[in-house]
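Entry: chain A
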Amino acid sequence: MLLDGKVPSGPIKEKWDKHRFELKLVNPANKRKFDIIVVGTGLAGGSAAATLGELGYNVKAFCFQDSPRRAHSIAAQGGINAAKNYPNDGDSIWRLFYDTVKGGDFRAREANVYRLAQISNHIIDHCVAQGIPFARDYGGLLANRSFGGAQVSRTFYARGQTGQQLLLGCYSSLMRQVAAGKVTMYPRREMLDVVIVNGHAKGILVRNLITGQLERHAADAVVLATGGYGNVFFLSTNAMGSNVTAAYRAYLKGAFFANPCFTQIHPTCIPVHGTYQSKLTLMSESLRNDGRVWVPQKADDKRPPQQIPENERDYFLERKYPSFGNLVPRDVASRNAKQQCDAGKGVGSTKLAVYLDFADAIKRDGRAVIERKYGNLFEMYEKITGEDPYTTPMMIYPAVHYTMGGLWVDYNLMSNIPGLFVIGEANFSDHGANRLGASALMQGLADGYFVLPYTIGGYLAGTPKLNPATSSPEFEASERAVQAQVNKLLSIKGQRTVDDFHRQLGLIMWEYCGMSRNNAGLEKAKGLIQNLRAEFWQNVTVPGNEKDFNQSLERAGRVADFLEFAELMIIDALERQESCGGHFNEAYQTPENEALRNDEKYCHVAAWEYKGTGKAPELHKEPLVFENVHLTQRSYK
Partner candidate 1 sequence: MNWLANTLTSSIGKKLLMALTGICFCTFLSVHLAGNLTLLSGSTMFNSYAAHLHSLGVLLKVAEWGMLLLAAIHILTGLTLFYQNWRARPQSYELKKRAGGRTLGSATMPYTGILLLAFVIMHLLNFHFVDKSQTTIYAIVAAAFAKPIYVVLYVAAMIVAAIHVSHGFWSAFQTIGANHPKYMPLIKIISLAFALAVGFGFGILPIYISMGA
Partner candidate 2 sequence: MSKHINLTLKVWRQKNQKEKGHFETISAPDISTEMSFLEMLDVVNEKLTLAGKEPIAFDHDCREGICGMCGAVVNGRPHGALKGTTLCQLHMRHFNDGDTIAIEPFRAMAFKIIKDLTVDRSAFDKIIQAGGYISVNAGGAQDANALPVPQDKAELAMDAAQCIGCGACVAACPNAAAMLFVSAKVSQFALLPQGRPEAARRAIAMVREMDRQGFGNCTNEAECEAECPKQISITNIARLNREFFKASFGSAVK
């Protein structure tokens, strides 16, 4: 089946305006008659819940953390892009649109990206009005910095904590609506099912994580803003609790999952140092502005870095990409680091790291300048590793950071299930096969503040009202199924812990479905995952009981879903016989080892439909049409 993204007709610059006019409206007095469920309270979910409350809808917002302020959007460091062109350096909505489409290696939906660029400016206006303390120049106007290899300075930032400040802004708006009685907040709840009534999403089933009680919630529409699935790799820069469960359970109920194999590996993370490791910490991309990446020229060089003379070092990014040097995009930098380590030139005790050296920058600008620019990052690095990056080169290695894939949505951000909307990282829409730096925050807030509040009105106004009861058979069935899974997990009482399985799954995914992939490896991984999943359901042990605060049980449910979802990723990666952005299949590369797209066969969104346990999912394609941007080979030489 060919999927219709419902992109409005007309010139790209007018699509969103025209569409907003054509969308049906809900009368202001009628809005209070509609209930909307929002799952997840990060930038996308938090902003959506707050804005829907402001408009007058009754909102129920859910998060698994103890407070909406904890969502992992909070950890974004660098900044948020907008086409304000305040620095007068030639930026425009069109340029932001173009850069994002190209950066995504031409696998995003053009109309969505253009809308994102258009809205980007309103986001900054709104965030400043909310009291977010963005960095400013001496004159009191907003400061910008360049980011992620962009040729203009369009990134707004609040020190290295932009995500935190934007999220707290969102959270404050959300709390204001809670106080106004328009949003009811349900923290420490995990969504375990979407309830479909008459083909429409009309509710969810959640587990109260403190009491263990299963709760039913009905509404006129359901919004998923549940983030990405990077933790399928076990080790990632995601928070410990980030998971695919909500999105995957929607998939099980018929929502299509799009491009699951598109994952982003961030080049500058602190390397893994032991098997006990629980997560990876990102060091801002901005470090590559001054740091030089190198490895020893000869393999297995055990000398400390200071003793390796200049002529025995290989500054491989500068050597291979003379014009972009250390500032190549994330996917390129990551792959090159991996190649060096695969060739045995990696450094550190695990040999899975490369140096990021500031010695030249310190010599050139002085320690004080470097300290002012990166002091907090250096401090963080020292806290974790115990080494001083002012005197010893940092060691970095790529780590899973963001997932471009997600539930399929149309131009209205609605999935193929009517009434089920998906926003933020949880959907697939705007970043194609690779996300540019400082664009995730932009997308989350665009969806929540300025897109969904319009489009959901169109759905609600154009659909007969159902008023489903939580006592309906659909809710009954949903609760029975969820209860059965909980019971099953607690009853196995095997020999291996949940984390143990998760860690093994992560190793398989990282090895065969990570930075670079090949068909044989993917096939092998598929078998390994199936075996691991079978073992999980035989041999996992989940202590405690269900009517209790039981963190092992929480994790068990999430890992069970990761074990199934991982296979979907593999299937998608195998189907896409090309390389693009974050998906690099070794069989498809240019002579210079760059990703080689196949636009004739794969210029589409791959959306997968669940067909039942043990059955292969069915592929649906949404063709990607580029009317405004020419498809070209990315080059950073």
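Candidates were picked such that all candidates are chains of the complex that A comes from, given by their letters.
What we mean here is this: a residue touches a chain if its C-beta (ideal position, glycine included) is under 8 Å from a C-beta of that chain, and two chains touch if they have at least 3 such contacts; residues count from 1.
It should be emphasised that the depicted structure is a prediction, and the values quoted were computed from it without experimental measurement.
Peer 1: So chain A is shown by itself and the numbered options are 1 or 2; which of them touches it within this complex?
Peer 2: Only one option touches chain A, namely 2.
Peer 1: Touching candidate 2 in the complex: which residues of chain A?
Peer 2: 47, 50-51, 54, 65-72, 74-75, 84, 86, 122, 124-142, 158-159, 161, 164-165, 168, 171-173, 175-176, 178-179, 185, 187, 210, 239-241, 273-274, 276-279, 281-282, 349, 380, 383-384, 386, 449-450, 453, 495, 497, 499-500, 541, 543-544, 548-549, 551-552
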